[in-house]
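This is the structure I want to talk about, given as structure tokens.
Shown here: the complex without one of its protein chains, the others still in place.
Chain lettering (A, B and C) follows the sequence in which the chains are written, and residue indices restart at 1 in each chain.
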Amino acid sequence: MNTARVLIDCKDKKGLVYKISKVFYENDLNIVSNQEFVDKESKHFFMRSVVEGDFQKETLKSQLTLALGDGANIKVIEPAKKNIVIMATKEPHALGDILIRYIDGELDANILAVIANRENLKGLVERFNIPFIYINADNISREEHEKKILEELKKYKIDYIVLAKYMRILTPNFVKEYEGQIINIHHSFLPAFIGANPYKQAYERGVKIIGATAHFVTDDLDEGPIIAQDVIPVNHRFSWRDMQKAGRDVEKIVLARALKLVLEDRVFVFNNKTVVF
Amino acid sequence: MNTARVLIDCKDKKGLVYKISKVFYENDLNIVSNQEFVDKESKHFFMRSVVEGDFQKETLKSQLTLALGDGANIKVIEPAKKNIVIMATKEPHALGDILIRYIDGELDANILAVIANRENLKGLVERFNIPFIYINADNISREEHEKKILEELKKYKIDYIVLAKYMRILTPNFVKEYEGQIINIHHSFLPAFIGANPYKQAYERGVKIIGATAHFVTDDLDEGPIIAQDVIPVNHRFSWRDMQKAGRDVEKIVLARALKLVLEDRVFVFNNKTVVF
Amino acid sequence: MNTARVLIDCKDKKGLVYKISKVFYENDLNIVSNQEFVDKESKHFFMRSVVEGDFQKETLKSQLTLALGDGANIKVIEPAKKNIVIMATKEPHALGDILIRYIDGELDANILAVIANRENLKGLVERFNIPFIYINADNISREEHEKKILEELKKYKIDYIVLAKYMRILTPNFVKEYEGQIINIHHSFLPAFIGANPYKQAYERGVKIIGATAHFVTDDLDEGPIIAQDVIPVNHRFSWRDMQKAGRDVEKIVLARALKLVLEDRVFVFNNKTVVF
Partner (left out) sequence: MNTARVLIDCKDKKGLVYKISKVFYENDLNIVSNQEFVDKESKHFFMRSVVEGDFQKETLKSQLTLALGDGANIKVIEPAKKNIVIMATKEPHALGDILIRYIDGELDANILAVIANRENLKGLVERFNIPFIYINADNISREEHEKKILEELKKYKIDYIVLAKYMRILTPNFVKEYEGQIINIHHSFLPAFIGANPYKQAYERGVKIIGATAHFVTDDLDEGPIIAQDVIPVNHRFSWRDMQKAGRDVEKIVLARALKLVLEDRVFVFNNKTVVF
């Protein structure tokens, strides 16, 4: 008895659900859950099914490919722990939240290592018996620093890299190496504030709400496909440092929520946006 | 070119999606949207599809019945305005909110009449050219009062009755006449407070959150299947009357949200709970 | 027995609360409620007290001025209905919500008139026995249009102008005439989207949250001091028109909340931000 998550997306056309469910039916599979969506603007079809039964992953994939023709993206994924590496700088809230969930068995993941450009989180990480790799960024170029990180990353077979308040900008070169595999969390405001110290700008504008956005990293800084967002209320009694502290709670919860969605293969990326089932 | 909302629920078994989508495929229908859910506890299957194409509603329903066998609840609904009657007492917030949405064309409904046991809302309702029926409850029994209401209701072909802060309890007899067709809104608290003046009890307990629940009415007072809920924060500065006032905003928004879901045929009721697509 | 709202703001220094409460004490006033705040960055003091007793407003103000010296902004406001004019274009949701609250006695205001640059809201407004003034903007310059509006506005003694989805930009000249008296509502996003059709941009980015901001209008378009904000969740199933519709609920609630705060004299403006008690 196998279980698989089947993820399909392709140009929308008539009969897709029929053709896919026919393959499931002929394999005598049980559909545990099933969600579809058609993006009307782009006329694109998305489907995520969890199926159970006596089947071979590769055979099932071939049959689905045959049924749908070329041009369909088809993944048949066995539910299994994914391998992740966390990158951080110095703040423990987002990293620590992931670590506690990790030992609670809440995350379907192996944390292979934590890489940081500061040393202060070493104690925390090693308490959880996870390798802590300190790669100092002082006095070297961004490219040199990333080269060192990439050397470490290459030692692992990585599914996802989680930026848990990693405070440095990644170069397009780095992003290309792990395209669609890097998840970031950043603060968000209504309205948005661009440039240095956005919390101070938000404070000066007197915003009443602050938030956080978890997204895939693309070349376009903080502009990748959004996975999850949330907000909390603030008021005039909050200094900008208070806002920053209050923001930590929403940052860590939103990052964890996004990570969980990704680990459960619930997120499609298409045209710089996500479909989340 | 027809459009229909197809709602199906039945005992879960293998091949349901296949059999249903086969009927759609063989009728050359376009699936505009499609959502399924299987309740694991009760092993019950729910599906809502919006389909487009050249078909006859009755024929489609027959074909689906043939495909699924007895025991499946199948509805093929043409998207059309539903007929509703609103019942109210004296507060204008929930009623008024529906009226404004009504003239904005936001509700897919005809408001046939407003029935109230007080007279003060007459002016408001008649401004919208909707019949206002005042049925005084003074000095008569609950049964006599309901009998008069039922006489008025029988004049109309009604899809749903919306209790927009109708402050009287309905008898089982009344509820049976419009089973599954009556939507109510009531305040909700964490924790709940039972008995007289729950706002005062909530105030005395110092709750930090108050809410509202929209639900179908069953014999079990305020215990019918929940359609929508929401909350707002309060604090010690709120008197119980302030809480009551603040609660109005969440009551009206939640009732309107529930009404919209029902008018779009998005709500299944099963075992005293709802599946909302 | 009089009641007054006393609003004071001035440069922070020692003894302010003492000096103010001494005046209240010597007048044998009862302090019904009292809130203070010191903005640490700007070292500015804010205080709002509601006092009851046997006093003359002008005398009390003089005594407070004497106690605090020059440079203190002191207002002694009798709680009374404020006079407001609403400006709208064609959408009824924000306007209608205010009208329903108005007849419910929830707003401490007289609505003197509704001015619109489209004619379709006339029926709605006149149902509430409020003058509807239609001022067509077609084929005339912005300045000419505003001149006509100002002519109408000059007929009234206005405390506040509420832009209930008035879809035209006001010129600095207009804003100057009613500085600090104009309240606007606009949609808000995380991140923000600037330019044409922000809902479409938000849709294309796949945002998971949309919101609304109520603010005072300044010359800087949509950048005036924020009074209130709120958000609602959305997801990939929302088209940009769905987002726009969903946004209406949060727009109307946030505008009404801001209006209520302003009518109760709870909002200080200082340095392009608000202190809201």
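Operating definition for what follows: a contact is a pair of C-beta atoms (placed from the backbone, for glycine too) under 8 Å apart; a residue touches a chain by one contact, two chains touch by 3 or more.
Just so it is clear, the model here is predicted, and its values are computed rather than measured.
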Partners of the unshown chain among those that are drawn: A, B, C
Absent-chain contact - pick from A:10, A:124 or A:137: A:124
Of C:36, C:152, C:222 or C:264, the residue in touch with the unshown chain: C:36
Given B:59, B:197 or B:239, the one touching the chain that is not displayed: B:239
Touching residues on chain C - with respect to the absent chain: 14-18, 21-22, 24-25, 28-38, 233
Chain B residues touching the omitted chain (full complex): 37, 39-41, 188-192, 203-209, 211, 213, 222-223, 225-226, 228-231, 235-237, 239, 271-276
Contact set of chain A toward the excluded chain (per top definition): 91-93, 96-97, 99-101, 103-104, 106, 124, 127-128, 245, 249, 253, 256
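Just so it is clear, only the chains that are shown with their structure count from here on.
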Chain A, residues touching no fewer than two other chains: 37
